[in-house]
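Structure in structure tokens, see below.
Just one protein chain is left out here, and the rest sit where they should.
Going by the order they are written in, the chains are A, B and C; count residues from 1 in each one.
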Amino acid sequence: MRSQRGAVSAWLLSSLLILATILTVGAFFVLKWRPEVASEHGRGVDRMITYIIFAAGFIFVVGHLVLSTFLVKFGGKGTAAYKPMTHKTEMLFTIGPVVFMVAVSELGVLAIGGPVWNQVYTHKPDDLVVDITAKQYEWISRYPGKDGKFGRKRPDLFDDQENPLGLDRKDPDAKDDIVVRGAVYLPVGKGAWFNIQSWDVLHSFNVPVLRAKQDAVPGLTTHTRIVPTAVGRYEISCAEICGPGHYRMRGFVNVKSEADFAKWLKSQVGWFE
Amino acid sequence: MIRVSALSTAPLLLVLALLGSGCGGSDGASGGGNKPAGGPGGDAGQPTGPDMKIDAGTAGSISGAVKFEGTPPTERVNSAEADAYCHGKHPDGIKSESSVIGAGGELANVFVWIKKGITGKFPLPSEPVTLRQTGCRYEPHVLGLRNGQELLIRNEDETMHNVHSLPKANEEFNFAQTKKGDEAKKKLSAQEVMVKFKCDAHGWMSAWVGVVNHPYFAVTGADGKFELKNVPPGEYEVEAWHEKFGKQQQALKVETKGDAKLSFTFKEN
Amino acid sequence: MLMRIEAWGREEREPVELPESVRAETWQTLTYLMIAGGIMLFTTFSASYLVRRQSADWAPARLPDLVWVNLAVVGAASVTMELARRGGASARRWLGSTIALGVLFVAGQAIAWRQLAAQGVFLTSSPHASFFYMLTAVHAAHVAAGLAVLLAALRRAGNGQLGLCAAWWHFVGAAWAWVVMLLTFF
Partner (left out) sequence: MAIAQAVETGKAGHQAHGRDHGHPAGFIRKYIFSTDHKVIGVQYLLMAMLMSVVGLGLSLWFRVQLAWPGKAAMTPEQYVAIVTMHGTIMIFFVVSLALSSGLGNFSIPLQVGARDMAYPFLNMLSFWIIVPASAIMILSFFVEGGAAAGGWTAYPPLSALSGFGKVPRGSPGSGMGQTLWLLAMALFIVSFTMGGLNYVATILNLRARGMSLMRMPLTVWTYFVAALLGLLSFPALTAAAIMLLLDRHLGTSFFLPSGLVVSGQQAANVGGTPLLFQHLFWFLGHPEVYVLVLPAIGIAFDVIAAFSRRPPHGYKTSVWALLIIAFLGMIVWGHHMFTSGMNPFLGKYFSIATLLITAPFAVLGVNLLASLWRARIRFTTSMLFALGLISAVGTGGIGGLFLATATADLHFHDTYFVVGHFHLMIGVVTMTGTFAGIYYWFPKMFGRHMNETLGKLHFWGTFIGAFALFVIQHFQGFGGMTRRYFEYSADYVQPALALNPAVTWFAFLAVGAQIPFFFNFFWSMFKGKKAEANPWEATTLEWTTATPVPHGNWERLPVVSGKPYGYAEGANGDAHRMQNAEA
């Protein structure tokens, strides 16, 4: 009687596992499972992800198939009997997975991931430099203006409504700095190097469509590099909990054609001009 | 708060003590935290003294106007792009309200109140004062209310606002109103001129609330004028406050049934 | 439920005593684990110190000279502890002097705090001072635990079972030497 009930359980569980495997794998074909990508390194990130999907998917599928097969074969009626494996087989079953896992995962991170990672953190000399400042719960971007220099940000001059970056009116570098609340403007196809800072707590500059994510840490300037590849308007969402307003700490990256970007930049006046 | 800070260090020391109890026997180490007591603000709360009854037969009033001299500062325009609703209301950006000045220099949004000379208790009005959030602004931008009087805060926008007060003497509050029609009632229990309100979600939004022990306060309108009615005769010091141009005081005397005139002039700073 | 687990407690009258030798082994495990934990704790603090000192505001303050005297005291306490551990007739006397030196050490640390405070250097004056106050306090807690243990062991002194107490005590002394070196030279 026990064996019969066991057979039911074996079939149930193994069909469930196979169903779960099919559904999980099938979901990749049915669901729109990632946002479109609009940056150069973003394609690399996606390449990396695709590689892991295949590697991990292989383990996932094989593992579940083996498990389900074993359940049916060795569950229920007692047909099989235990005989210890030989030492050699046992070592094979140990060294095999070790070599496989290390090779697959390290190859991926070194061959595909590494170069992309470097791309994100290498400042190229002709990059457009954009300064991003985060505060509860806003993104403020800044461009250096005509002189190409950023003015110093002074905490003592901070005023939410009047001077959210704490710029000094008397500082000639700061005078023509262009400050934009809640939006970033970028020319398409050109590298942009971001200096990211925060006034108060941790935030994270997260633009999923550009595959960009970099924490804003008070007291520290962090960097990331983006080369947008498509004109469009992409949402920034904060990705590091920063308080109750975390969920609505939004902003937009407006990627424009080079001409449109130049036009936009020209139309801007400095914060103290 | 102080007690807990001391308490919370104690268990940590206890961990260490326990980690250290080598061969039996342990020691209850006690932690000590010290911190100056008392917050800012000093003596808050309702005024004491007898209930005031104003004799309508003798009471006078104070009235006047506030002006600004010099070149008005340029008004800052903030992009509202991050919020679709606000962006829709203000596609060209939102002007800051920090200095609203008429063509003839009439200065609006000045809070005028009697700073010295009033004693005693006044009955509290039962109806609340309303602070609206509408079109991604606070309305009114400057307002006054009695301490202990109810402040009704309402969201009239189809977006989330976050009401964050930054008081020195009163209790701070910081809460979200996620949808249109959300209301909250708050009380500020200590006299404080002024308490800044801001919206953490929309950096350009601010409001200023004056909390006063007595009913003698007013906010100048677009014409720069104000009036304090029903003032018992006596000598007073009146203060005018502006968020950008600072404070000014003037002393004056209100005669029986008289109307004392006052004018303030703010300059560019 | 109470009925079900009735049997567990049925014969409860005396705690089940372990044989002396096993008990000694568990104490040994416990002590060495606690020392390992203590080492991890001070390592963490040291790592934090080395990270924190890279900030622009870092300004090492001169520690009161007394900390060196205290180091000598705690060193001497280690020596007397070692003598006590060797056992013999004078073990109790050596253990007594170790405790006295330990108390002297804690008192010395308290005086060093007061000296520093008299110079106007408080917990929040500088990051270096923050570390000094915090590390001395944390260390003092370890010393206090050690003293409690030694007091408890005073009764049993002389029968040569002070090895673990000595291990902890040497750890505490070494920790202070390390803290002083860290605060002075780094």
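Assume a residue touches a chain if its C-beta (ideal position, glycine included) is under 8 Å from a C-beta of that chain, and two chains touch if they have at least 3 such contacts.
All figures in this text were calculated on a predicted structure; none of them were measured in a lab.
Novice: Let's see if you follow the contact definition: name the visible chains touching the chain that is missing.
Specialist: Touched by the chain not displayed, across the whole complex: A, B, C.
Novice: Where the complex has a chain not shown, which of A:Ile112, A:Val184 or A:Val255 is the residue touching it?
Specialist: The single option touching the absent chain is A:Ile112.
Novice: Looking at the whole complex, which of A:Ser15, A:Thr94 or A:Ser257 touches the chain that is not displayed?
Specialist: Of these options, the touching residue for the absent chain is A:Thr94.
Novice: Pick out the residues on chain B that sit against the missing chain.
Specialist: Residues in contact with the chain left out: 1, 4-5, 7-9, 11-12, 14-15, 18-19, 33, 35-36, 84, 160, 164, 166, 172, 174-176, 178-179, 196, 198, 200.
Novice: In the full complex, which bits of chain A touch the chain not displayed? Write them out.
Specialist: Counting over the whole complex, chain A touches the hidden chain at residues 2, 5-6, 9-10, 12-13, 16-17, 20, 24, 27, 31-36, 44-46, 48-49, 52, 55-56, 59-60, 63-64, 66-67, 70-71, 74-76, 78, 80-85, 90, 93-94, 96-98, 100-102, 105-106, 108-110, 112-114, 116-118, 120-121, 135-136, 153, 155-156, 158-160, 166, 196, 199-202, 204, 206, 208-209, 211-215, 217-220, 222, 234-235, 237-248, 250.
Novice: Touching residues of chain C against the unshown chain: what are they?
Specialist: Contact residues on chain C toward the absent chain are 1-22, 25-26, 29-30, 33-34, 36-38, 40-41, 43-45, 48, 51-52, 55-58, 123-124, 127, 130, 134, 138.
Basically, only the chains that are shown with their structure count from here on.
Novice: Go ahead and note the Å separation of the Cα centroids belonging to chain A and chain C.
Specialist: The computed centroid separation for chain A versus chain C comes out at 46 Å.
Novice: How far is the middle of chain B from the middle of chain C, if each middle is the mean of its Cα atoms, in Å?
Specialist: Centre separation, chain B to chain C: 53 Å.
Novice: Could you give the separation in Å between the centres of chain A and chain B, each centre being the mean of its C-alpha atoms?
Specialist: Inter-chain centre distance comes to 42 Å.
Novice: Among the residues of chain B, which are close enough to touch at least two other chains?
Specialist: none
Novice: Name the residues of chain C that each touch 2 or more other chains.
Specialist: Nothing qualifies.
Novice: Which residues, counting only chain B, touch chain A once they are in their complex?
Specialist: 76, 78-83, 96, 98, 160, 162, 174-176, 198, 200-201, 203-206
Novice: Please output the residues of chain A touching chain B within their complex, sorted ascending.
Specialist: Listed in rising order, the residues are 135-140, 160-162, 164, 180-183, 243-245, 248, 250-252.
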